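I have a structure here, written as structure tokens, and I will follow up with some questions on it.
For this depiction, one protein chain was excluded, whereas all remaining protein chains were kept in their positions.
To keep things simple, chains are lettered A, B and C as they appear, and every chain counts its residues starting from 1.
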Amino acid sequence: MAEIEIGMGKSGRRGYSLDEVTIVPSRRTRDADDVDLSWQIDAYQFDVPVIAAAQDGVTSPDSAVELSRLGAVGALHLEGLWCRYADPEKFLAEICDLSPDHAGERLRAIYEAPVDPELIGARIAQIREAGATVCVAVTPARTESLLPHIIKAEPDLLVIQGTVTSAEHVADGAHDPLDLKHLVRRLEVPVIVGGCASYQAALHLMRTGAAGVLVGIGSGTTSTTGTVLGVGNPQATAIADARSARMRHLDETGVYVHVIADGGMTTGGDIAKAIVCGADAVMLGAPLARATDAPGGGAVWSMTAAHRTLPRGLLEHVEPVGTLEQVLFGPSDRADGRSNLMGALRKTMAVTGHGTVKDMQKADLAVVAHPNGIQS
Amino acid sequence: MAEIEIGMGKSGRRGYSLDEVTIVPSRRTRDADDVDLSWQIDAYQFDVPVIAAAQDGVTSPDSAVELSRLGAVGALHLEGLWCRYADPEKFLAEICDLSPDHAGERLRAIYEAPVDPELIGARIAQIREAGATVCVAVTPARTESLLPHIIKAEPDLLVIQGTVTSAEHVADGAHDPLDLKHLVRRLEVPVIVGGCASYQAALHLMRTGAAGVLVGIGSGTTSTTGTVLGVGNPQATAIADARSARMRHLDETGVYVHVIADGGMTTGGDIAKAIVCGADAVMLGAPLARATDAPGGGAVWSMTAAHRTLPRGLLEHVEPVGTLEQVLFGPSDRADGRSNLMGALRKTMAVTGHGTVKDMQKADLAVVAHPNGIQS
Amino acid sequence: MAEIEIGMGKSGRRGYSLDEVTIVPSRRTRDADDVDLSWQIDAYQFDVPVIAAAQDGVTSPDSAVELSRLGAVGALHLEGLWCRYADPEKFLAEICDLSPDHAGERLRAIYEAPVDPELIGARIAQIREAGATVCVAVTPARTESLLPHIIKAEPDLLVIQGTVTSAEHVADGAHDPLDLKHLVRRLEVPVIVGGCASYQAALHLMRTGAAGVLVGIGSGTTSTTGTVLGVGNPQATAIADARSARMRHLDETGVYVHVIADGGMTTGGDIAKAIVCGADAVMLGAPLARATDAPGGGAVWSMTAAHRTLPRGLLEHVEPVGTLEQVLFGPSDRADGRSNLMGALRKTMAVTGHGTVKDMQKADLAVVAHPNGIQS
Partner (left out) sequence: MAEIEIGMGKSGRRGYSLDEVTIVPSRRTRDADDVDLSWQIDAYQFDVPVIAAAQDGVTSPDSAVELSRLGAVGALHLEGLWCRYADPEKFLAEICDLSPDHAGERLRAIYEAPVDPELIGARIAQIREAGATVCVAVTPARTESLLPHIIKAEPDLLVIQGTVTSAEHVADGAHDPLDLKHLVRRLEVPVIVGGCASYQAALHLMRTGAAGVLVGIGSGTTSTTGTVLGVGNPQATAIADARSARMRHLDETGVYVHVIADGGMTTGGDIAKAIVCGADAVMLGAPLARATDAPGGGAVWSMTAAHRTLPRGLLEHVEPVGTLEQVLFGPSDRADGRSNLMGALRKTMAVTGHGTVKDMQKADLAVVAHPNGIQS
């Protein structure tokens, strides 16, 4: 770990974003047909290593079913509109029409409705009955209170996700903190937990018994965490640090915990870079919100945008690029890399000669000065 | 101190701005309620580690009282309009309406009125009588002449502040230079002195007996010192260097001198970064000028903008974001981090697991390429 | 090879673009008249080290003849419009009028016409009969099927060029991969093969027996490979790595394989930088498309822009700057370096005191932060 002296009394490591790296093809190439994108976590097998983000503009019960049909998986946020309202469609339509500059107030009002435990069960059942893999998400703060309802509904995968989530949460005596170390081992459902952005944080989350760790703080398109809180770590470095934690944890326990890159990816090339840095899979928000059949109708936001006293997210409108199927598998009629994400990933693995996602993690990277790929 | 060879005959150290660092959460988090933001310098205790800048658009007798009520402190500039005019309100209103492009000439005219020693006493009394902590500022050049009037008025804290202030000022025989080394020890009022931006300068200012040192040269929003004079040092490095000077001075003398970061901060995240670099407290100008009850009515400028032969500052208009209370404590209805600065600082300390400002100085930093937080 | 730690689990080398280097004159200068720009590959001698890119907007049978007359050489793409249509002029004219934002669909349609083997023979004959050097290009994927027709037509030089081309292509059992190692040695025509962007890739391509290797992935003006696929390597580093491969291959075999920089150059200064990095010659697309007698009429695009499922290129319109002769040899009436490219290269070699292209490879480079040459 090479330290940079920021000043005589403080040092830090250099953090690199995905924009600052590029994948360097080497001596071998491969047919794109000969590339396998499949991903397995716990007992669940997926055709592509993609989780749709637990955001109301990205994952609804319907889009979760469609994503499952396409070989991916969508994480339904159990504190989102689908578990606050029986019929959230009108609110989704309203949000889609909000001006980004003045969305905060209305978002706060819409998200003030309480989470309805009954709806948790109903939404999970709805997805399962359609034959899809059921992946649901909660925040650490609500995990304790919502857990009984979740367990009862028997989802396949549980995501426990906050802006920053740690295995050791300190609280004053007044209330019990969430103890992830005991909680995760107690559950039968495999748990994915995050976000985190450092070796130590990832390692300790892995030690909770989680099946996967979400890597990324403040890296989402709509997040202003970096500006408001000053926290984060550029995504290439965060993933590569988590990869190192995964190796150590595997050495210590024999258990392989998945590193799931969350945020900061726009194109299939970005997904490929995240994998080369060490990701086993990716969680995508804005890239999937561009689908014409995404629930947000082109709007993308996270619940932190609706925070009552310290909002840390924006509402953004993204340009539609086709159906979820086209976004993932093309055909693409545009050269900006925003559709056929999996076709691009497949092609990148082909031109670097790698046949599986795991093998792709060995590709070479170069560090570059110019964002957005290569200049001259 | 790693030196970079600029050319074969000259080397220098790399200086980092606050935009070039980000705070990396680690394995521990904490409840925001369990975070203590208080700050004590000499005998004075504050709820939050914030000094409002000695600028006429930021600190007036009234705003100083309000800031004190909120747990912060405001530094009234004794060479500002409040000590040049009995009724400066009309000038403040006029300045607020000036076009930034042509403000210089009018500012020069308005600031040509002499400082009235009577008003010094009156302003200090006015603040004290309102029950607020009295903090006043002078420039080194005027310190000698104004000091008798200041001492007589008995402020609680005295700020001696110039663009660049050193403990060793060389002057020709014609007039006596200000000898800070003798002056500061002679005074009973605790003194905060600056600006400086290097280890040596900070160390020597500490050795004058000052209670605090202001760190930052050319880092303020409206300053053009970097362009006009070519001097400065990016703020993250300047603070971390001063932190090292504080350690050395503490080791030599047993006296802890406070490092106060001055300028270059816009959000609570920026304040958090300054603290992690080593600051004990921050001096804020433009961020507080955004308050609807700031005396400048949204205009912010420093007196160097009114310099007769070599102006080194601009008049800028900032967008109002709420009352001083909202700027400091929210609630915020915007996601750009410009209000609820202390709520953001509290949250940042929570997500990095630190309970006090002093403890927060131990948090991890990463060095990043992209300004304004994290990109991907 | 200095590795940078991207994160604890992944490292990479720093890659530099041509914009990040500048040529530093040293103690010796030379008359521009005393500079020799000639280049010889295999039995073919050229006055200037320039190959016009195998793009339909750049090289047609007519422009290939004109380029030959001027001492350069043009590579006619045998999968381009001239071998798909007997009279492609109307399609070229139509493409020239397409709006860049909506060109993809029409390009796909135009390029759906099959390649006509008869036309391959006719185009090669047309160029040869005009007395020009015949250089033709194919993609690796079509090489096997088109080769009999190409060999029969007896071109002087054969370019086998894909976005990423390797000496070891892995394919499943269903079809035979192109085995460059056997193919190139079997051919009597000298082969130039690429693109590649790393030491290993270049070395293995050299070992196929190629006369030249094209260096550059995603570096062309219209390429979005870096964005869509995330692959590439900045051009200065890619060329310098290939130079090292050339040295090793020369040491192992005694055979000098030419390094041909492809893409990322706009001015004669850029060409000079590529040479100093190690290039023996350059392949130019957009810079030559600026000629009033270029076949694209000012439009420039590569065939990847017409890809059916994953387009990775744009159509761009470039400003005309004069005839091909003026672009290469001036006189220039503009100070932006876009015409008189060879005059500029000659002048750069003069002010750095180098008499031949090979000698110019020894010039000094500085690494700079600011793109587009020198700032202050």
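Note that in this section a contact is a pair of C-beta atoms (placed from the backbone, for glycine too) under 8 Å apart; a residue touches a chain by one contact, two chains touch by 3 or more.
Owing to the predicted nature of the structure, the values given are computational and were not obtained by experimental measurement.
**Student:** Give me the visible chains that the unshown chain touches, in label order.
**Tutor:** B, C
**Student:** Using the document's definition of touch, tell me which of B:Pro25, B:Pro61, B:Pro190 or B:Gly264 contacts the absent chain.
**Tutor:** Considering the complete complex, B:Gly264 is the one touching the chain left out.
**Student:** Given the contact definition stated above, which residue among B:Ser60, B:Ser219 or B:Ser244 touches the chain not shown here?
**Tutor:** B:Ser219
**Student:** With respect to the chain omitted from the figure, which of B:Gln126, B:Thr139 or B:Thr165 is a touching residue?
**Tutor:** Of all options in B:Gln126, B:Thr139 or B:Thr165, contact with the hidden chain holds for B:Thr165.
**Student:** Which candidate, C:Leu146, C:Val327 or C:Ala344, sits in contact with the chain we can't see?
**Tutor:** C:Ala344
**Student:** So which bits of subunit B touch the chain we can't see?
**Tutor:** Residues of subunit B in contact with the hidden chain: 4-20, 104-105, 108, 163-172, 174, 177, 196-198, 200-201, 203-204, 217-219, 224-235, 237, 263-266, 270, 305, 308-314, 369, 371.
**Student:** Tell me which stretches of subunit C touch the chain missing from the display.
**Tutor:** So the residues of subunit C touching the unseen chain are 1-2, 13-14, 16, 21-31, 33-34, 199, 236-247, 267-273, 276-278, 330-337, 340, 343-344, 347-348, 351-353, 355, 364-370, 372-376.
In the analysis below, only the chains that are shown with their structure count from here on.
**Student:** Could you draw the chains as nodes, link the ones that touch, and say if you get a line, ring, star, complete or other?
**Tutor:** Contact map by chain: line.
**Student:** For the two copies subunit B and subunit A, is the contact made of the same residues on each side, with over half of the numbers shared, or of different residues?
**Tutor:** At the contact between subunit A and subunit B, which are copies of one sequence, the residues are largely different (under half shared).
**Student:** How many angstrom lie between the CA centroids of subunit B and subunit C, rounded to a whole number?
**Tutor:** 56
**Student:** Give me the residues of subunit B that touch two or more other chains.
**Tutor:** In subunit B, no residue touches at least two other chains, as defined above.
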